[in-house]
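Everything on this sheet refers to the single structure shown next.
Missing here: one protein chain of the complex. Every other protein chain is in place.
And then subunit A:
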Amino acid sequence: MINKIVQSMADAMAGIKDGSTVLIGGFGAVGQPDQLIEALIEQGAKDLVCVANNAGNGRVGLAKLMELGRVRKIICSFPRSAGSVVFEELYRAGKIELEIVPQGTMAERMRAAGAGVPAFFTATSVGTILAHGKEEREFNGRRYVMEHALKGDVALVEAWEGDRWGNLTYRSSGRNFNPVMAMAADLTIAQVSHIRELGELVPENVHTPGIFVNRVIHVDRGPAWA
């Protein structure tokens, strides 16, 4: 019997190594796997490269992981959100490396990694400082810049429902980066608000097929997110 559902956060985090590239879903707080990030803090892996749209808020979750000195580098599109205090302190002190990536390029780089595409060309960032040092080519009279696939060792994703085969659905705008991150990592761990029996999810409505998911853990996010 295939059963990807794990019962403890220790089991969910098992085997995450120092130096891993960790993809973290969410757009701000929505679709962000808060409990998995807390579990990663507990688990202890360090020297991490974290890929997330934002660079954490307050002093919890990703911000706490950074404050503990466990993140070597962050790859994101929008680090300067209100409340990203920890990141800004570390960045000014030269204690964290930043790779800034246009949001669509970031999503596409992970989609490409998941789809076996090593690199692609895009018009985004052409003629800007973010294209410096990158190969450019012209297609049909327009210039494009080459971007490389962005693969994760681990993806932490947040979903609404999951079953023991790893099939996932997401809740409204909580989908965001989660499906592309799920497909782009060697080890994808999903926290889900609801565990469903096999066959209970409508096949046509599965957002992330289980092939992209390795572990599923049930997390009760409380009444605010019910």
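FYI, contacts are C-beta pairs under 8 Å (C-beta built on N, C-alpha and C of every residue); 3 or more make two chains touch, one makes a residue touch a chain; residues count from 1.
One rule holds for everything that comes next: contacts and distances are computed from a predicted model.
Remark: of the listed names "Acetolactate synthase", "ABC transporter ATP-binding protein", "DMSO/TMAO reductase YedYZ molybdopterin-dependent catalytic subunit" or "3-oxoacid CoA-transferase subunit B", the one matching the undisplayed chain in UniProt is "3-oxoacid CoA-transferase subunit B".
In the complete complex, the residue from A:P33, A:G56 or A:P79 that touches the missing chain is A:P79. Within subunit A, the residues in touch with the undisplayed chain are 27-31, 55, 77-81, 87-88, 91-92, 98, 100-105, 107-108, 110-111, 122-130, 170-180, 207, 224-225.
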